[in-house]
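Moving on to subunit A:
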Amino acid sequence: MKVLDLAQDCVPGFAAEVSRLSGTNVESCYACGKCSAGCPLSSAMDYQPHQILRMVQLGLRDEVLSARAIWLCASCITCTVRCPREVKLAQVMDALRSLSRRTGAVPGDRKVVAFYRSFLDFVRGGGRLHELGMTLAYKLRSGDLLGDIDLGLKMMLRGKLKPLPARIKGRSDVAGIFRRVREAEGQQAEDRKPQVQELKGRQAKHREGAAE
Partner candidate 1 sequence: MSVAEAPEERAAAEPESEAWQPKIVAFCCNWCSYAGADLAGTSRLHYPATVRVVRVPCSGRVNPRFVIRAFQRGADGVLVAGCHPGDCHYSTGNYYARRRFLLARRLLEYMGIDPERFWVKWISGSEGPKFAEVIREMSAAISALGPNRKAREEE
Partner candidate 2 sequence: MPRVGVFICWCGSNIAGTVDIARVVEAVAEMPQVVHVEDNKYTCSEPGQASIRKAVSDHRLDRVVVAACSPRMHENTFRKTIAAAGLNPYLLEVANLREQCSWVHEDKEAATVKAIDLVRMAVAKVCRHVPLFTSQSPVTKRAVVIGGGIAGIQAALDIADAGHEVVLVERTPSLGGHMAQLDKTFPTLDCSACILTPKMVEVAQHPKITIYAYSEVEKVDGYVGNFTVTIRRKARSVDETRCTGCGVCMTRCPSNVPNEFDVGLGKRKAIYVPFPQAVPNKATIDREHCIYYQRGRCRICERVCEAKAIVFDQPDELIEVQAGAIVAATGYAQFDHSVYGEYGYGQYPDVITGLEFERLVCASGPTEGKIKRPSDGRIPETVVFIKCVGSRDENKGVSYCSRTCCMYTAKHAILTREKIPGSRVYIFYMDVRTAGKGYEEFYRRATEEYGARYVRGRVSRIYPKGGRLVVVGEDTILGRKAVVEADMVVLAAAMVPQPDAGAIARTLGVSYDQDGFLTEAHPKLRPVETNTAGVFLAGACQGPKDIPDTVAQASAAASKAAALLCREALETEAMIASVDESRCSGCLWCEAVCPYKAITAKTITERVRGKNVSRTVAEVNKSLCHGCGACTVACRDGAMNLLGFTNQQILAEVEAVCL
């Protein structure tokens, strides 16, 4: 296992940034593990939720932003309601996902990311989600072509899948929202560019490290 170099590996200010973005103080966590204990998906995660929080505290930015755990979080908010330190971990996970996307980190779980992308494409396009289209798009993206075919047919037969996407009048508004949010975030990303380059480098190194 990789040695933790507290001076080299830890990005100063990262914990503070996550605290700001998530509106909760990550430094409050004392690692009791109640979040991990209650997490329905922790068993499938590469890092346990309390370990994710630990990485944030230490500032292991590149590792945490490319962790699978942050994408496996289903936002069920169980961790948040039971945390004895009132850390809003579900919001921290949201913040990490959005940081991971905006800093162009290597996503920890391709499928989940592909799903989210497809989902948003359709909302951007039609103003509402079109489940059938979204699912097909996801399958192309993820290469998971055959999965759930049978299920899809069954649902089709039961009229559960709307053949055509709804196209609401206000879809241009919605598209506008997407554009302006991206611009806003893009601006922030601009400010962060140097970091991103550095981050990419670090991740490359990190992967080599992992490969060894």
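Candidates were picked such that all candidates are chains of the complex that A comes from, given by their letters.
By definition in this document, a contact is a pair of C-beta atoms (placed from the backbone, for glycine too) under 8 Å apart; a residue touches a chain by one contact, two chains touch by 3 or more; residues count from 1.
This is a predicted model, so every value here is computed, not measured.
Peer 1: Candidates 1 or 2: which touches subunit A in this complex?
Peer 2: Candidate touching subunit A in this assembly: 2.
Peer 1: What does subunit A use to touch candidate 2 in their complex?
Peer 2: 30-39, 42-43, 47-48, 50-51, 78, 82-86
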